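Heads up: the structure comes next, in C-alpha cells.
Of the protein chains in this complex, one is absent; all others appear in place.
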Amino acid sequence: MNSLTLERVSFWYPATEAPALRDVSLEVAQGEIVALVGAVGAGASTVLLAAGDLAPRLTGGRIVGTVSRRERSAIVLPTPWTQVSGLAFTVWDEVAFGPANLGWPTHEIARQVDRALEHLELGPLATRDPATLSGGELQRVIIAATLAMDSGLVLFDEPAAELDAEGARKLWRLIRVLAKEGKAVLLATSALDALPDVADRLVWLEDGAVRAVGTPELLADVAACDAGLGTSVATVWGASGLPGPYPLTVAHAVRRWR
Amino acid sequence: MTGRRLHPFTLLAIAGALPALAWILPAPAGGACTAAVALVLTASRGLRRGLWPAVLTAAPFWVFLRLLHDVPTTIAIGLRITTMVASFVWLAATLAPDRLVEATVARGWSVTAAYLFAATITAVPMLRGRARRIVEAQRCRGLSPRGSLGNRLRALRALALPLVLSALHDVDERALALETRGMVSGARRTPLAPPPDSAVERAARWALLVACVAALIWRLK
Partner (left out) sequence: MIPALRFDGVTFSYGAVAVLHGLSFAITPGERVALLGKNGAGKSTVVRLIAGLERPGEGTVWVGDWNTRDCVPEQLAWRVGSVFQHADQQLFARTVREDVSFGPRALGVGEPEVERRTDRALADLDLTAHAGHHPYDLPPALRKLAALAGALALEPALLVLDEPTIGLDRALRARVTRALLDRSAGSVALLVITHDLTFAAETLERGLVLDRGSLACDEPLAGLLGDVTRLEPLGLAPPPVAALSVALDLPGRPVRAADAARALARVARGRPGP
C-alpha cells in the first residue's frame, strides 16, 4: 500500500525558468524507507516539499503531474531553528505544540509527547528552554516534535546534519523503528555510508530528474562512484582499479577479499 | 516580580488603555499621569529590561518634537508618545506569548492572529541573539565598531544588513515551517495550560474600557 506517490512531477519555483524537478515519479509504501541521494541542488529538498504538500501551496511556483498521499505527512527541515514555534519555553511544550495544533485531547497529547521524548532520549532536557539548546539538541527536539504528530508519512531533510556520531547512529536506528511501526519514510541525506543499513530503496536525483532507482546497492555502482555518490568503500575499491561490482560496505569488502 | 500573574487579556487591556487615555485626556496633565503610570510599570520590570529601553526609545522622539514645535506642544505630544512607548515595552517584557495564545485558544478565537502578535514579541530576543552572533562574526573579520564616522557607518551596514537579510529569509522559511507544525488557519487548537482568569480581572478590564469611553465622551462634549 503506497503512502505516497509522485507521478511525473515537474516543478518550477516562482520566477525561475529552469525546473527544479523534471518528470519525477516515485512511491513510498507503508513501512518502507526510501532515501533521496544526489548532489547539492539536485532536487531532493524540493521532492520533500512537494511530498509534504508545501510546494507549490506555500512556496509558490508551478507544478505539473500528481502527488497523492494516503496519510497525513510531517516534515523535518534541514534548518531546525526555523521550525521552532517561538511560543514554547520548555522542550515539553515545544514538542506538544504540533499535537495541540491538531486539536487532540490533552491525555493523547501527553502520551504522544512522552513517547516522542523517550524515542529521542530527551527526558533530561524536557524542562529546558528551547532557545538555550545547541544545534544538535534542537534538531533532536524538532524531530521529536514531528514524531509527536504521529503522521503516517514522515519526511526528513538532512536530519543528521547537526548531530554528532552517536546522535546520528541513534537517529538511523530510530528511523528503522518508525518504519517497523508502519510509517512511510522519505529522507534526503548526504550521509551515504549510513544508507546501506537504513534505506530499503534509493532514488538517485540528478538536475531535478530521477537518474536511477534501486536498493542501496546502487551506491556501489560504477556510475554512482564516478558521480561522487558511491559509499566510501565502493569509491576506494573503484579507485584501486579492482574490477566491479564494488563492495558496498566494509563487511561486503571483507567477504569479497576472501 | 511577585504575586499571581495577570491574565494576558488584562495585560493587553492595560497596555491599550494607557495610551488611549493619554491621547483622550487633556494635555499635559492627562499625558503626565499616564506616562508616569506607564514608566512605573516599566520600572517594575527592572532597569535593564524595562525602564532603560523605554527611555532610550522615547528620547529621540522628544528631540525630534522639540525641533518642530514649541515647548508646551513638545511636552504635550512627548508625554503621549512616552506613554505609548513605555506601555509597549512593559507589555513586551511582561506578556508571555505562549500564555496569550493559550488564552486566545481557550476562548475559541482564531489562533493565527494571536500567534502573529505573539511572534512579534518573541522575534525580539531571537533577533537579538542572531544580531549578537553576526556582530561576533564580523568583528572576527576585522570589523571595528569604534573609530571614525565612516567606519561606524560601515560597521552598522555590516551588522544590520545580514540581520535583516537573514531574518527576512527566515520569515519565508518560518511561514512554511509553522505549517509543518500544524498551524493551519481554521484549526481548533487544544489549550495546554489556559491561564486562569478571575471575575475581578474581567471586571477590571471592562472598567478600563468604560473609563476610556467615558473620557472620550467627556472630551467630545
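Just so it is clear, A and B label the chains in written order, and each chain counts residues from 1 on its own.
Criterion: contacts are C-beta pairs under 8 Å (C-beta built on N, C-alpha and C of every residue); 3 or more make two chains touch, one makes a residue touch a chain.
Keep in mind it's a predicted model, so treat the numbers as computed, not measured.
Could you tell which one of B:107, B:128 or B:169 touches the chain left off the display?
B:169
Which is it among A:41, A:182, A:214 or A:244 that touches the chain not included here?
A:41
From the list B:128, B:157 or B:219, pick the residue that touches the absent chain.
B:157
On subunit B, where is the contact patch with the chain that was removed from view?
130, 133-134, 136-144, 157-158, 161-162, 165-166, 169
By the contact definition given up top, give the residues of subunit A that touch the hidden chain.
38-41, 78, 134-137, 158, 161-169, 190, 192-193, 228-229, 231-233, 235-237, 239-242, 249-250, 253-254, 257
Here is the rule we go by: only the chains that are shown with their structure count from here on.
If you average the CA atoms of subunit A and of subunit B, how far apart do the two points sit, in angstrom?
39
Help me check something: in the complex, which residues belonging to subunit A touch subunit B?
These residues of subunit A touch subunit B: 49, 52, 54, 58-59, 74-75, 77, 79, 82-83, 85-89, 93, 96-106, 109, 131, 145-146, 149.
Considering the complex alone, what residue numbers of subunit B touch subunit A?
96-98, 101, 111, 115, 118-119, 122-123, 125-126, 129, 170, 173-184, 187-192
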